[in-house]
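One structure is given here, and the rest of the page talks about it.
One protein chain is absent from this view; the other protein chains keep their places.
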Amino acid sequence: MMVKVALIGNPNVGKTVIFNNLTRGREHVGNWPGTTVEKRVGRGKHKSVTMEIVDLPGLYELTASSIAELIARDYIVKENPDVVVNVVDASNIERNLYLTLLLLELEANVIVALNMWDVAESRGYGIDVKTLSELLGVPCIPTIAPKKVGIEELKDEIVRATQKRRVGGRPISYGDDVEMFIGKIETIILRDARLSKYPARWLAIKALEGDERALKTIEELAGPETLSEILSIVAESRSVLGGDPEVVLAERRYNVIRVILERAVRKREVKLILTDVLDEVFLNKYLGIPIFLAIMWTVFYFVFEVSEPFMKLLNEGFIMLGKLAGETKTPLASLWADGICSGLGFVLQFIFPIIFLYIALAILEQSGYLPRAAFLMDRIMYNVGLGGRSFIPMLLGFGCNVPAIMATRVIKDERDRLATILVIPLMSCAARLPVYVLIAGALFPEYAGTVVFSMYMLGIILAILVSLLARKLVPGLKGKPAPLLLELPPYRVPTLTAVLSFAWRRALVFLERAGTVLFAGALILWFLAYFPWGVEPGSGDSYAGLIGNTLQPIFSPLGFDSKLVTALVFGFWAKEVVIEALGILYGVEGEEEIRSVIAASVSPLTGLAYMAFVLIYVPCIATVAAVKKETLSWRWAAFLVAYQLTLAYAVALIIARLGSLL
Amino acid sequence: MVEKPLSQLNSGEKGRVVKVVGDPLLRRRLVAMGVVRGAEVIVVRRAPLGDPMELLLKGYYLSLRRNEAENVFVEVDGKQT
Partner (left out) sequence: MDKWSLKIAGSYALALGALYVACGLLEILSRMGVSPFKIDRFIPADPFSGFASIVVGATYLYSVRALLTGREEGLPFLLGGVVLSTILGVTFILVAGAHWLDSWLEGGEFSLAEELRPEIWLFASSLPVAYFTLQWIRASGRPGSFPSRWLK
């Protein structure tokens, strides 16, 4: 027997750990069709019952105004899972039960997992589970997910619940005045057989609340007359209830919850709450932001220092593998050594910084610090047209744009997220640094540090301008940032397994999606550099060189010669390659040599314009692939490439022109 | 009892929500998060840069921007300010 189990709950309630406990790692991660909302499906077995467990997105309510909420709601209404496990933060039970009531309205077969039971106890909540179950009319199981407490009981209850499905009914009353209107609409809905596949009371409540989706469904299935009949009742309710039915209903739900909690929860005096104590320090008026900056620096330091030996190891491994083809230079041997092996090595060496970056990110997220970072930085981010939640992804962009773009999933609002994705590539990633260091070192030996720093600042300033402009002009991004409404959850110690599984999953996603594109790009660039066969690889005679020569006239107003332009073509693959390409083009080896050649043949002004161009034009194909992946459209990826090329050209031109005036 | 927007409360002050006004989408989100009539709200602190503010309500911490908190009216004990 196979039963369908859906997991649902507010954000930050430990739902993922419950999911891991129920599935023991047997899971499939994908996206909900047509969205970038992550869909995780896993299997578990308990007492000869196989469970297919679907992890629904974390949410606070079930309206039609957000993608995540629509996904969850449609899944429960249309897929009709056998059991819905509502994971509840027992230490924050009042707000969490709001969603529970909404699920009961949906007539789902609900089991409540009272997770974070230990935190609730430490906060002095004594929850009488039996009374709570009776009052809600559904089983409640206390759990402490990281310690696997209550998981077996939860599984037992899932199996038991599949055997006797709770049938509809009216567990909770919202008061006579409201019930009268719900009843009236319900009668109209029940009259029409075409609406019978929806729970009648739920549809009535949603219609009363003016839910666009529900009203549209009624119109489509039952016709405009039925709809106008219902709408007149809604209009009547507005004057009788003395307010918007939507708000009145929310109030009534919270009233119901208060009554339930008065009977089921005893509050005990508590000594001290660790979260309060820590927030006094971490959100302190003076210490808060310095602490945040120190933590972020530590994250970067950790990621880059620790991943370095692994990257080196991998790179050398692939060079050794490449040598297997022997010394004879044939196109096939070169394909193996310079195309496949160096390409694969290149793709895979990204994986280590990404894994370590995600380990750090998972620790920040699971410890509960991430929302605090958003809280600290929101003021700044709001002023530049984004929200506090955009800060961490943008900061990660200084490491590597690819995981930064993948990390934008923490941003709930779709438009805020898109705007963030578009500006992340302006954050100077680690791969751009060697280019700056080389050119600045060659042309401005006295002020190299200042020049490099000003490149970073230029990126930040442009990001601010682009974001402000995009929020004014670009269709799909126009408007103000979404409301903050940010919950600051209790601090928790992250669990090792949860952190590692998060990092590992993300790394796999990167390999699967960006990896293929990167590898294909590597092969194309290999072809451009080594063909027509027999030319000096990457030289002016190769296809890449020809492209560079052809494009050079476009860049002559900026003062770039054909060698510089050809290197830019290679930089499209990855920015580090620019240096290597310059070396080949100038026919020299070693950084010192390249430096002196550049110092001899490029003017400081051109160098400055070149660095700005390298900063702004498309970071690398991996980033483009990640943007495509995270926006689900080539249109946004193409827009990114187009706007960045234009901007790069414009900025470089300004530098070249202004400089020549001085 | 004095009625004023939540955004005008100082850190440590306590109020009881009287009404939530403003943009329907924002209002819906606010009431779902428990900012409903009768709810008791304590302003815990403001972020180091002055905005947003951190609130304690219904046993959890919620943070709102000033322009969001302006839509929430609360009644506060004590003297007119």
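Quick notes on this one:
Residue numbering begins at 1 within each chain, and the chains themselves are lettered A and B in the order written.
By our rule, contacts are C-beta pairs under 8 Å (C-beta built on N, C-alpha and C of every residue); 3 or more make two chains touch, one makes a residue touch a chain.
None of these values were measured; they are calculated from a predicted model.
When the missing chain is restored to the complex, the residue among A:M1, A:M180, A:A235 or A:A294 that touches it is A:A294. Of A:R95, A:R123 or A:K575, it is A:R123 that touches the chain left out of the display.
When the full complex is taken into account, the listed residue touching the unshown chain is A:L274, out of A:L274, A:I319, A:I461 or A:L658. The omitted chain makes contact with just one of the residues A:D177, A:E305 or A:E512: A:E305.
Hidden from this view is one chain, which touches chain A at 123-124, 267, 269-274, 276-278, 280-282, 284, 287, 290-291, 293-295, 297-298, 301-302, 305-309, 312-313.
Methods note: only the chains that are shown with their structure count from here on.
Only residues 60-61, 63, 65, 91-95, 98, 123, 244, 246-247, 250-251, 254, 279, 283-286, 288-289, 375-376, 378-380, 382, 388, 483-489 of chain A touch chain B when the two sit together in their complex.
Partner chain A is touched in their complex by these residues of chain B: 20, 24-34, 36-39, 45, 47-52, 54, 58-65, 68.
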